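Structure in structure tokens, see below.
Every protein chain but one is kept in place in this view of the complex.
For subunit A:
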Amino acid sequence: MTTLLEVSGVSVSFDGFRAINNLSFQIGAAEMRAIIGPNGAGKTTFMDIVTGKTKPDEGRVIWGERSLSLLGLSEARIAREGVGRKFQKPTVFEDQSVQENLLMALKDRRGPFSVLFYRPQRAHLARVAELANEIGLSDQLRRKSGELSHGQKQWLEIGMLLAQEPRLLLVDEPAAGMTPAEREHTTSILVEAAKTRAVVVVEHDMEFVRRLGCKVTVLHEGSVLAEGSLDHVTANKEVIDVYLGR
């Protein structure tokens, strides 16, 4: 399996506090991975580093077949390379309709002048309709996304993530605030996505992680504590001590 993202020996400190400590992580081009760990383990900081929001003090972040280093690139450039991110708190553009949100996310040229002359084509609208159907928002396309319920906003954000057609999805607590049925649906969308691309899910909920049925990486104090199947890591003595046992 080819490696899509390779993070090696990365460290970052905030005011002397080591948020990430010599962290190494790899993921293949079509793979699902769950990241678990107690609060402050560095899960969000890890995502910040990959997406370019935080610059690490040392280490390497290598991307794709051309072994591109992501470290010098801007957030926008990294996103265009194919890294998509879903935040823990749903962040959609509340003042705009569901359709406008999806069209903005839809994979296309991003420069100001090509966007200025952009007018939606039939194929784009069809793709938006298809996505809206997948996330259960077909009836809400014209509504302002600020009027949606919390769960629907989560869906919209997942839809926007899919619309970007990223090669790597970073998903922070996708199931927070969802009903059991909605969780089920989220799981199936993520599993489906992982057939063609890399998906990294940060999650607290063990039951949700179990349903994803994928390899699990346990973070603790900024580095990898254990890696393997869920059963394997939950049997690990150290993992029980720092995380599950509490």
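Convention: a residue touches a chain if its C-beta (ideal position, glycine included) is under 8 Å from a C-beta of that chain, and two chains touch if they have at least 3 such contacts; residues count from 1.
Here, contacts and distances are computed from a predicted model.
Missing chain, UniProt protein name, picked from "Elongation factor 4", "ATP synthase gamma chain", "Formate dehydrogenase major subunit" or "Amino acid/amide ABC transporter membrane protein 2, HAAT family": "Amino acid/amide ABC transporter membrane protein 2, HAAT family".
Considering A:N22, A:T54 or A:Q96, the position touching the chain not shown turns out to be A:Q96 (whole complex).
Only one of A:R110, A:H150, A:K195 or A:H232 touches the absent chain when the whole complex is considered: A:R110. Listed by residue number, the positions of subunit A touching the unshown chain are 51, 53, 74-77, 79-80, 84-85, 87, 91, 93-97, 99-100, 103-105, 110-113, 115-116, 118-120, 122, 124-125, 139-140, 142-143, 147, 160, 164.
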